[in-house]
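Just one protein chain is left out here, and the rest sit where they should.
For chain A:
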Amino acid sequence: MILIDIAAKWIRAEYARWQKRIRGLFERWRPPFRLQVVDGDSLPPVVPVGALVLARDGNEDWCVGMKCPCGCGRTIELLLIPEAKPRWSLSLDPAGLPSLSPSVFLRDGCRAHFWLRGGRVTWT
């Protein structure tokens, strides 16, 4: 019985490792997320695949939205306003590619957990 337990644990760990490796390979082929700015405090009804949409109300950045990079189809909305908890900060590198800090962790559904750095997804 103990052996079966150990084997099951090992298989689960190997599966997770391979999943991560495959996702990592996939991320190299994915074009980087690019920033699109929309006017107003809210995301548009449809967030295009591959875009990080920034809702800018006047001179205030309210939120960013993106399709979940796991492919589940869900739109993720992250608040940037300082009053929000949790909140994220958005930065752009010289090439204009967006980074988010800290990481993004969906509470339900696909439970994706990733970083967006320089437009690219790093799975944790």
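In the analysis below, a contact is a pair of C-beta atoms (placed from the backbone, for glycine too) under 8 Å apart; a residue touches a chain by one contact, two chains touch by 3 or more; residues count from 1.
As a convention for this text, contacts and distances are computed from a predicted model.
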| item | value |
| --- | --- |
| UniProt protein name of the chain not shown, from "Cellobiose transport system permease protein", "Multiubiquitin domain-containing protein", "Oxidoreductase" or "Glycerol-3-phosphate dehydrogenase" | "Multiubiquitin domain-containing protein" |
| Residue touching the undisplayed chain, where the options are A:Val53, A:Ile76 or A:Leu97 | A:Ile76 |
| Chain A, residues in touch with the chain not shown (by the definition above) | 41-42, 62-63, 76-79, 81, 83-88, 102-109, 113, 115, 124 |
